[in-house]
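Note that one protein chain is taken out, while the other chains of the complex remain in position.
As written, the chain order gives the labels A, B, C, D, E, F and G, with residue 1 at the start of each chain.
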Amino acid sequence: MDILVILFLVTGLLFFLGGAIGIIRMPDFYSRLHPAGKLDTLGILAMVLGLAIYNLHHFSFESLLLSIKMFLIVFFVFLSSPTATHSIVDAGMRAGLRHWTKKKRKG
Amino acid sequence: METIISIKPLLAVLVSLLVIPVLVSSSDKPNVRESWTFIAGIIKFLIVLSMLPAVLQGKQIVLTLFKIAPGADIAFRVDALGMLFALVASSLYIITSMYSIGYMRGLKEHGQTRFACFFALAISATIGAAFSANLLTLYLFYEVLSLATYPLVAHHQDAKSKRAGRRYLIFILGTSIGLVLPAMLYCYHATGTLEFASGGIFTGQLSKPAATVLLLMFVFGFAKSGLMPFHSWLPAAMVAPTPVSALLHAVAVVKVGVFSIIRVITGIFGVHFLLSFNLGALVAGIASVTIIISSCIALTQDEFKRRLAYSTIGQLSYIVLGVALLTPKGMTGGMLHIAMHAFGKITLFFCAGAIFVATGKKYISQMVGIGKRMPVTMMAFLIGSMSIIGLPPTGGFISKWYLVLGTLEGDQMILLFVLLSSSLLNAAYFMPVFYKAFFCTEEESMFEDKIEEAPMMCVIPLVITALISFALFFVPQPFLNLAQLAVKGILGG
Amino acid sequence: MTDLLPLIVAKYNYWLYVILMMIGLYAMIAKNNLIKKVVGMNIFQTAIILFYLSIGYKKDATLPIVEVGHEGQEAVVRALDYINPLPHVLMLTAIVVSVATFGVAMALAVRIYQRYQTLEEDELRMRLSEE
Amino acid sequence: MKFLGFIVVCLTGALLLYGTGQFPAWGDPGSPASTHLSNYYIEKTVEQTQVPNIVTAVLADYRGFDTMFETSVIFCAGLTCFLLLRDFTEKKERFYRHRPTGVILHVKDSEKVLKVGKEFEHIDKDFVPSDLIIKTVCRILIPFIQIYALYVVAHGDFSPGGGFQGGVIFGSSLILLAISYDLKTLVERIKEKVLGIFAAVGVLIYVGIATICMPMGGNFLNYGMLAPLLPGDPRHVRALGMLGVEIGVGLAVMAVMAIIYINIVSEGRHDEGL
Amino acid sequence: MDNYPVLIVVTPLLAALFAGLAAWIEERLSYPIALIGLAISTFSAFKVLMRVIASGTIQYRMAGWAPPIGIEYRIDLLNAMVLMLVSSVAFLNLIASYKSVEQETNDRAASFYTVYLLFVVGLLGVTATGDLFNLYVLIEITSLTSYAMVALGDRDRAPLASLNYIFIGVIGASFYLLGVGYLYMQTGSLNMADVSRILQSHQGSSIVLTAFILCMIGLWIKMAFFPLHVWLPNAYSYSPVAFSRVVAPLMTKVMIYIMIRLMITVFGYDYIFKTLHLSSAVVWLATIAILAGAIMALAQKNLKKMLTYIIICEIGYMVGGAWMGNQLGMTGAILHILNDALMTFAMFLAVGNIVYKIKDVDLSNLTGLFGKMPWTMAGLVLAAFSIIGVPPTCGFFSKWYLILAAFEKGAYQFAAALIISSLICAVLFFRVFEICFFNTDSKDHEHGNGHPQIKIEEAPVSMLIISGLVSLSLIVVGLFSGTIVNTIILPFLK
Amino acid sequence: MKVASDSLVKNNGKPAAKFLKSFFSFLITFVLMAFTWIVLSGKFEPLLLWLGGISCFLVSYYFHDLLFPDLKPEYFMIFLRFIKYCPWLILEIIKANFHLLYLAFHPRMKDLIDPHIITFKTNLKSDIAIATLANSITLTPGTITVTADSDGVFRVHSIDRESAEALPGIMLEKVAKVFGEDI
Amino acid sequence: MTSFFLSVALGLCFLMLFSMYRALFGPTVLDRLIGVNAIGSKTVILLLLIGFLYDRMDMFVDIALAYAFLNFIAVLAASRYFHKRKGLYEESFMD
Partner (left out) sequence: MHWPIDLIVLTFVIFCAIAAISVKDLLGTAILFGAYSFMMCLLWAIMGAVDVAFTEASVGAGVSTVFFVAAVFRTSRRTKD
């Protein structure tokens, strides 16, 4: 059981790491949004999963409810995170931010 | 000493205060207003008079109103000196208010109600100062008086009176807040009391330099007395209507200043204390310098009221001088001079006012031959000026006589010389007026040869005061007794 | 070095609160923009909250919410086991106050901008002296 | 100014650092702050008030008087924003949008007033149509946020949170509504007047509960005296009192947050916001 | 029957809330509600004052918890006096401000009353409370309401003044809060009496010293003590009249009350004057404050602004008195809280009447006011005399104690500053009087003849009556200051 | 410029039907809220349940039109189909995420990516379907929805060609199936 | 297990540093917004982890939940700013 938890947590951490690296490395605002918006979402999913499983160690009705509650977070994050990402990218578009393209760089 | 607790002093103060609302409410009915002023004046005089017998018997009338701090209450105490002053003030208030009716109506002045109100307020404060039992109360009424007379000084509301009012305030308030207040508080701090005591309140808490500084602060602080460096408000304040000048210079304001100095010298420092440091001579010196200089300045003034003002400065210093001699006779003379000078000088101011009402003339050089036109006025003027100079059939002689005796008693030959020479100077600046008024040729006379006096309400008061000045030579008893009683109380004899 | 670590652990919270407070105060005094000043104000207030909560912290203690026993029986509550709740209470109030102040300050900033079209203090001063 | 600021800051910092010199170590259980009063609270709260969350108990009962004024502060802040910014004047220039087609009409004549209703709506020049995705997602989220907010208010006794936090979250949900749709939607849904009344009523509930204790024979705020009025176990009466108080706080805070937001974002005109 | 102490504070609060409700439902109701609330509060304050004089300190336990655990109201003579002062001033001002609020806050009158009442609640609570943190919360209520009120004033400048006020106010309150935090760290308690008891054994601690300095600086900022005064003139002079009439007399005075309370009740005389020896330094500071306030007042051309600088000057009096370290000084400071509140109130009432008629109170606009508004000017004159320190008015008597205290301590510079500031005040006010008295704009008054009959245009009667009443009370309080000192202040200090 | 229609405008209908519709939407919201409450609360004391009931009632009374502006019977089916859709989506997300991870850690990342914007049109009608599709697109890595309007026009920013080519493709089909609309 | 959670938490803190870099030095405001959004999502997890460290999970879930909501609102508000302000001159009906 613990191994599962550790696995999930490490996976989550990995996703987060990917997100963080992506945020740093990506060349422009739009491409930065990709890791930020998505890897983090998945990272949350993985980590909450791990924690929820850990929470069920002492199994009881209350802890089950608690785990469901934790999944509520995931539910909301899955709803809100893409929306937020979309909102940010829309903002960038409206603000008139140019996106980075390969061609331009070559040319 | 026997003391009587009575509400009379408070009543005496309050009468003219309480009449103010009545005056305001009847502001559009001049006659009613004036009669109220009169009634108040008479009641006030009667109340003061009713206390006279008790005081003459050597009793004191005491009333404590509010306790502020131990040793410094707001309290009244009627003793001989206060009685003397109150008597002068309240009696002259009646006359002045009569005169002011004539004067104000004669000139159709504006703001007569305001004038009457502040007049009443000022006289209340004067009586309050006269009856105060301690320095705090005295200071209180002193300040009230300063503020109440400001609108009177600036009555005309033009640039000149604005300047005069400003100067008046700067001198009076500046000195009282800047000098008297700290001095008073220092006294309280040092002794824990401010009650006037016959032997003073200091019992060795002060060194000589401290005492000197404190005394000077008091003497100059009560700038209403017009001692020399702080005198210049007085001539400036002459822009006020003449009844005000009369009140200021003869009865209330300046006398309160002098009175306060007397109180401080006798009640706070104490004669013996001052004698032990030989501080009397200091004050006397200041006073005599003031006398000489002011008399000399008076000689050069052409505006009638200004000349009178400088004369007043000199005469006030007589009083200070007399008290500062610290001898029984000298003090008696000084106190007596409060009364004598009051009656004399008020006559002179009334005359000046009457002339102004009748002819509109303010300068002496314009008054050549006026004696023919206004003989009664000018005769009164003669009596008044004689009283000021100190010539025999007038009251002024008596006070000067005592002053001279006092200098002799104190062995102060220089002061004697000062007194005598200033009398000569007095004569020198008054007599030419009289001379020009009567002894002039037809060509020189500036007036038509027709008797045309000022309104009756103007003339009657000045005749009365002139007569009183005259009468006081023969019957100085009420004032003389009071003064002697006061001196006895002070010197503990 | 061995002595230093405990000392740092023991006090760094307080030191950092002082630094935070200095930042806030500096922003409030020296910044030119009014909204920056408001931010400084908020930082200042949070620094105080940090200070209070640092006072209340207890090592090896748990949250100031009593664990009611599972079967309903009430366990004995030991004071050492719980973090001091009083600073939390005080700081709740302080946060509320700071939010209120923040809202009002923002409203005022909007009003000022409506009137003067700027939020820079020197420009405002210039505008004021012009009028 | 910068230099002055620097000096002041350095002086203050020096003073405070000097003060830290004698501080007990961070987290020291034996420091005076953690021993004098707090022990009483920790040990006695459950026994005296039946509320496991000590912070709530201290907040709403032991130091309930503070909290009452704290709520008044919030109320006052809302009122202040209203007073400062609310602008009732009608603008001369107006914009209308035809709802079905999205055509925008610019009316410069102040006399001409189009009927605002199903067909036309009144907008201002900043108008940007709300985004479909955001709108849809927020539509779904808002009721959940609100139920969560109410949950926080109701469970102030057992878990972190309470009236204030719940109120703020509820207020944020309203703000979210305003952001995802537009301000007018919010204002139409919850009238300004209702918000104002809520704010006052919220504080009034608090003060009212506190005041009722006085005629019931106790001191101000002494919920213990409310036992005759409330159903249930008299041991729980203090907890119930706190719950009532929290609800009041939540109501007031919710309303005030919305008021502040609405007024700031529309400069008091209540037409168009973020 | 025993709930009077809390009623003082709670009735205005309830009234504020009902007035706020009424603002939405029926606007006209809010004024009577506010009036009733403050009337009950004043009545309770009076009751409490009488009871405290009769039977000593009253303790009131909020929620029934014993002091260090719960919050308590501890009302002793000083509190009771200040409570009475605050509630009655607020009540009277409310009566007087009906018209001017209507005039100044177009259609927001009801909300104005709500904020006003909350402000009063804050002041009353600050005065009554015996708990350090409760004090902070209430200070914040007063501050927040005053920010609001200030911002409601002059449309152009008030918001900026208010924002600056917020910044400085927050710094002040936060410093105080920090000080309380330091105290809490040292003692673990927040109740004043309890803290004071525990502090007895921590006299030398650097934490306590820091706490003390922080509290004092915080309060000094709040009360606008001299170098920290920059916010006050703008804030007070641009605020609406109905508010400046209550904030100017009360706010700073209540802050000084808190300072005195902290000095006496929490830190203790011995700590401040025997352990720290801070007295002379602060007295010097106060001296500078007085002089600076007076001199800055001289430079002002606007009546309201001039008065605000005079307030700064007066704060110097009180701080100096309180820090004199002797009984006389404390007596003077406490007496001056009362007197200064009253005289500033009277002054601002009169100014309010003037503003009601003449919108702009630049000195140059005041010509001929004595003729136009004689009663108002009478009130103004009395108040001015009191500020100058002319004897029968109350301002003199507190100055009396302050100067005596300075003599006793040997702080002659303070006495000198007091006297100089009195003189400057005299100059200031007589300058005003001159302008009001001399009707320079009418040319036809050659030699006093033929003055044009000036039409009397007075403020509404409600304002006039209150103004007159308060002005007269200056004299009454002055004359009874001995009684006040003997029945309230001296027993308190012993 | 196209403007999204405001879904808060109540559609016309007979009063009774309208009431019924709103009642049902209220009911369903209430049930949903009650479920959420129980999950959140986890306590079954009567007081808390009462409070929960009141809270759910309030929220669903005042805000039921937010969650279900126009309730249709087929919503239940949609819900079931949506649940079926979820695992696929999650799988897709995970799969694609590794792709993004690979990108992020790749040393020559900038050669691999080629950001550009593509536009495509769908025939989706309902708001919720469009939003679901948009969010799904955003969640599956490599693509972010920039705009999506009520006509079903999507602008999508994709990070490389590969992700772009997958669009709209299978996801659109699935979503359309879930919401019972034509592609 | 506790020490593992602690190290995961520290790891998250470390990762936060990257997001923080964007937030602090992001060339545009929107980059900062991305950074803050990323910080927010990490904080949610961090809060849960702290809950486990304290062994009081039930308390911290509430906070994390609230956090998730409110972070969303804040980001939405900030990005909504650009919907209105910058687009005003390019896309709006006003010229």
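Keep in mind that, in the parts below, a contact is a pair of C-beta atoms (placed from the backbone, for glycine too) under 8 Å apart; a residue touches a chain by one contact, two chains touch by 3 or more.
What you see is a predicted model; the values in this text were computed from it and never measured.
Trainee: Please identify which of the visible chains the hidden chain touches across the whole complex.
Mentor: C, D, G
Trainee: Return the single residue from D:G171, D:G202, D:G224 or D:G244 that touches the missing chain.
Mentor: Residue touching the absent chain, from the options given: D:G171.
Trainee: Against the chain that's been left off, what residues of chain C make contact? List them.
Mentor: 9, 12-13, 16, 19-20, 23-24, 26-27, 31-33, 35-36, 39-40, 42-43, 46, 49-50, 53-54, 56-65, 83, 87-88, 91-92, 95-96, 99, 102-103, 106-107, 109-110, 113, 118-120
Trainee: Name every residue on chain G in touch with the hidden partner chain.
Mentor: Counting over the whole complex, chain G touches the hidden chain at residues 6, 9-10, 13-14, 16-17, 20, 23-24, 29, 32-33, 35-36, 39-40, 43, 46-47, 50, 53-54, 59-60, 62-63, 66-67, 69-71, 73-74, 77-78, 80-81, 84-85.
Trainee: Tell me which stretches of chain D touch the chain missing from the display.
Mentor: Residue positions of chain D that touch the missing chain: 53, 55-56, 59, 152, 160-162, 164-165, 168-169, 171-172, 175, 179, 257, 260-261, 264-265, 267, 273-274.
Just so we're on the same page, only the chains that are shown with their structure count from here on.
Trainee: In the touch network of chains, how many steps separate chain E from chain F on the shortest route?
Mentor: Shortest path length, in steps: 2.
Trainee: What chain lies closest to the overall centre, CA atoms only?
Mentor: If we average C-alpha coordinates per chain, E lands closest to the whole-structure average.
Trainee: Taking the mean of the CA coordinates per chain, how far is chain A from chain D in Å?
Mentor: Their C-alpha centroids are separated by 30 Å.
Trainee: Round to the nearest whole Å and give the separation of the Cα centres of chain C and chain G.
Mentor: 20
Trainee: Mind pulling the residue numbers of chain C that touch at least two other chains?
Mentor: Each of 25, 28, 55, 63, 65, 67, 86-87, 90, 93, 97, 100-101, 104, 108, 111 in chain C touches at least two other chains.
Trainee: Which residues of chain E are in contact with two or more other chains?
Mentor: 133, 137, 140, 144, 147-148, 151, 159, 178, 184-185, 190
Trainee: Tell me, which parts of chain G touch chain C in their complex?
Mentor: 54-56, 59
Trainee: Along chain D, where are the residues that touch chain F in the complex?
Mentor: That would be residues 97, 99-102, 118, 129-133, 135-137, 139-140, 142-144, 146-148, 150-151, 154-155, 158, 177, 181, 185, 189, 232, 240, 243 of chain D.
Trainee: What part of chain D is in contact with chain A in the complex they form?
Mentor: These residues of chain D touch chain A: 131, 133-134, 137-138, 140-141, 144.
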